[in-house]
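Only one protein chain is missing from this complex, and each of the others stays in its spot.
Moving on to chain A:
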């Protein structure tokens, strides 16, 4: 959770057939948000400032999950 931008993204290579009608996508990605690794939030977690918490949607850095749009990525969807 120290580098949430990178370590929440998972990548896999879908099967590419010899007769695919469209140019194949080289890879696909999906997000595994930090809530998946927490059963019960521990006490005394660090907090964002109130202003930053409003911007990010959570008070807790350990729960923050960034998302970058895939609109123009080669992946073309999740």
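Just so it is clear, contacts are C-beta pairs under 8 Å (C-beta built on N, C-alpha and C of every residue); 3 or more make two chains touch, one makes a residue touch a chain; residues count from 1.
The criterion applied here is as follows: contacts and distances are computed from a predicted model.
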| item | value |
| --- | --- |
| Protein that the absent chain corresponds to, by UniProt name, given "Protein CotJC", "Oligopeptide/dipeptide transporter, C-terminal region", "Phosphocarrier protein HPr/phosphocarrier protein" or "Branched-chain amino acid transport system permease protein" | "Protein CotJC" |
| Touching residues (missing chain, whole complex) on chain A | 31, 33-35, 38-43, 54-58, 60, 63-67, 69-71, 77-78 |
